[in-house]
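Only one protein chain is missing from this complex, and each of the others stays in its spot.
Moving on to chain A:
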Amino acid sequence: MLKLIWLKEIKDLLRDRKTLWFVLLMPTLIMPALMGGALYLTSSGILDKQNETLDFQLVAPPAWRDTLGTLLDGHEGLRWQRELSLEGEAQWREAIEAERLHFVLQVPDGFDPDQDHPSQWQLYYNQTEDFGQYDRIHKALSPLYEQWREEHRQRWGLTESQSQMLTEPVSLTMVGTADEREAIGERIGGLLPYLLLALCLIGAMMPALDVAAGEKERGTLETLLMAPVPRWQLVLAKFAVIGCASMLVATLSLLCGVIWLLLAGQVFAVSFLVTAATTLGAFDIFLILLLILPIAFAMSAMLLALSVYARSYKEAQNYMSPVSFLIFLPAMVGMVPGMELKGGWLWAPIVNVTLAIKELIKGTIDYSLLWPVFTANALLALILLAFCTFWFSRERVLFR
């Protein structure tokens, strides 16, 4: 009976375009396309900003104005607005805000490179629009800095190394002990479980809405309740449909994510993407899915209980939106720097999965810790499923 109901529910769901959209197309095409598109737009926007021509005004003593202006103009994408003569900070700020200028370089009156103390110059710019493009000013001015440093060195009779000693007494070389996988894992390890859990939830939501609240609204639930089938079997079959959809979304998302990363990395020749995609082996993917499994089941039971309580599809949607934060908030813990899979966190459902997956991606997991992680989440799933079965047997819930 369980199989019969499960098969019918699957057939019914597969004929629903909304479910197809959310369960199959979203993880395979829509999400990768959206994420790839967002990544492309962000990176190309940053690149555009970094390469844009920067218009500037130079406020400097007459003796230095032409020298500095000529040095900067036309170098590193800087363009001197020689004719512009804005007076005072208020006018500079206004021009920068109106984007008539990108920056104003102010050299103090009486500037003399031969003086024995550093000169204080001011650079007015919009720091919220800084994507590294203002570093080009330093690059353009660096030949001049070098020349003045050299003149001072000679005047003070210092050797090359003495001069270096004054500017940089210690040269600290950073030697990273983490391998490439650990570094990648630290960067994206927290995000992946969060995304997977979010997708699992979305994948479970559509079938959960359909198989209980949707059936109530369409009148098919009462027809089903009249059949001589124990209610626990109905619950289990419906729960299995939601759980399968949720896991299908997680599996497809993970596999498609790896495939798309590899493709994008090779097509656009981005080695980081290829490395990130090849970091995970088949066994790691299997373990990630195994860890996600009880959470997907717990979510399925929770969503089914909510859906069966609701009088209509719309009401069920209203209940599910706030409850989804119960998943999102703990899932975000994995992204907090410094959080580790130990102590009480080992037994904290959802949080422990995000931390364990992060460790798996980094390649630093202690495999013996996976048992408590799996057990804690499996227990949660069982409790929620038991509650859901009890909930489904209540007339007050079914016929509100």
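Just so we're on the same page, contacts are C-beta pairs under 8 Å (C-beta built on N, C-alpha and C of every residue); 3 or more make two chains touch, one makes a residue touch a chain; residues count from 1.
Here is the rule we go by: contacts and distances are computed from a predicted model.
Colleague: Among "Membrane protein", "ATP synthase subunit delta", "ATP-binding cassette domain-containing protein" or "CheW-like domain-containing protein", go ahead and choose the protein name stored in UniProt for the chain not displayed.
Modeller: UniProt protein name of the non-displayed chain: "ATP-binding cassette domain-containing protein".
Colleague: For the chain not shown, which residue from A:66, A:135 or A:222 touches it across the whole complex?
Modeller: A:222
Colleague: Mind listing the chain A residues that contact the chain we can't see here?
Modeller: 1, 4-5, 8, 11-12, 15-16, 218-220, 222-230, 395-396, 399
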